[in-house]
Each structure stands twice: as structure tokens, then as C-alpha cells.
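== subunit A ==
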Amino acid sequence: MSDLPFILFSLVAAVAAIMVVTRAVAVHALLYLVVVLLSLAGVFFALGAPFAAMLEVIIYAGAVMVLFVFVVMMLNLGRSDRDRERHWMAPAVWIGPALLSGLLLIALCTTLRTIPPTAASDTMAPIGPQSVGLLLYGPYVLSVELASFLLLAGLVSAFHIGRNIRGTGTGEP
Partner candidate 1 sequence: MFGILRTLWLTFLHAGHRRVTVGYPEHKPPLPPRYRGRIILSRDPDGMERCVACNLCAVACPVDCISLQKAEQDGRWYPDYFRINFSRCIFCGMCEEACPTYAIQLTPDFEMSEYLRPNLVYEKEDLLISGTGKYPDYSFFRVAGVKIPGKDKGEAEREAAPIDLHTLLP
Partner candidate 2 sequence: MTAPMPVIIGVTLVVLLGLATFLTWFERRLLGLWQDRYGPNRVGPGGILQAVADGIKILFKQDWIPPFADRGVFVLAPAIGMMTVLLSFGVVPVTAFWSIAGDLNVGLLFVLAMMGMGVYGVVLAGWASNSKYALLGGMRAAAQMISYEVFMGLSVLGVVMQAGSFTMRDIVLAQSGLWFVVPQALGCAVFTLAGIAETHRLPFDLPEGENELGAGFHTEYSGMKFGIFFLAEYAGVVLISALLVTLYLGGWQGPLLPPALWFALKTGALVCLFILLRAALPRPRYDQLMALGWKILLPLSLINIAATGAILLLHAPG
């Protein structure tokens, strides 16, 4: 019974993921991707990780996907792009990758079955933000620092690309 939200969210995520791949209009696909991310957040929540769920919504659904939509809006895709996407949806195009993905899925399922189910899934307590923070700055402090280095590098390069070259122009991109 307590698995019901989990199953529901997973189903929504799976269906929405299929819709992402099959949409011809880019924004529709992105919307379904947002639904996927939201339902993944729901899955996290159902599994007792509200902090991860909220971060999923804030960062992926809230920020990254908005940037995707932003870019797609700027591209000004029209009817011709939609038709081209439709053309790419022909079975000859997707049958190969789909078969390989199916093989991967089967392999994944069979490997997962060999792992014995842990008893933890029944007694799992929700993990609050405090414990996540303690873990991040305790055992995982090195990876946090490395991630921050990566972000800093991204920041510096973004600043470099966006800077005003030789004082020409208004400085606004």
C-alpha cells in the first residue's frame, strides 16, 4: 500500500519519458521532460528523500529546463522543423536504438533480480535536509569541493565569453 505513490510516480515518469521522445514539437517534448523530472521528484519523496526531491524540482525542473525552453523559444522553430522531426520519427530510424535499449533493459532487470532485497526498504526513515548537509560536509566534503571547483571554472569561462571585448559595443549580449 505504501508503495502506491512510488508506483504511480514511476508510471507517470515512464509514460512521460516516452512522450518526450515521440513529440515533434520541441516545447511539447520539453514540457514532458519537466513532467518526468517532477515525477522523479515525487519518486524521491516517496522513497523518503524530500531534500533530494526539492532540489530536483528547483534545479532541474525549475532552472535547467527553463533555460532549455528559453533557448527553444529563441530558436523560433516553425512548421518545417516540426515536419522534419516527424520524418525522423519513421520506424527505420528508431527501431535499431530501441532494440538495443530493450536489450539493455532486459540485462538491467536480470542483474537487479540477482541482488537480494535489503531489509532497509521497510524501515527507511525520511532523510531530512540536516542529515544530507552533515553527510555532504562530512564524508563527501572532497566531492563537494571538486564540484564547486567545476562550477567556478564554468563561472569564469562564462564571464570570459560574455565579457566586453576591447570596450566595443554596449557590453550587453
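Basis for inclusion: all candidates are chains of the complex that A comes from, given by their letters.
As a working rule, contacts are C-beta pairs under 8 Å (C-beta built on N, C-alpha and C of every residue); 3 or more make two chains touch, one makes a residue touch a chain; residues count from 1.
Worth saying up front: this structure is predicted, and the values here are computed from it rather than measured.
Among the candidates 1 or 2, the one in contact with subunit A in this complex is 2.
Taken together, the subunit A residues at the contact with candidate 2 in this complex read 25, 27-28, 31, 34, 50-51, 53-55, 57-58, 61-63, 66-67, 69-70, 72-74, 126, 128-130, 172.
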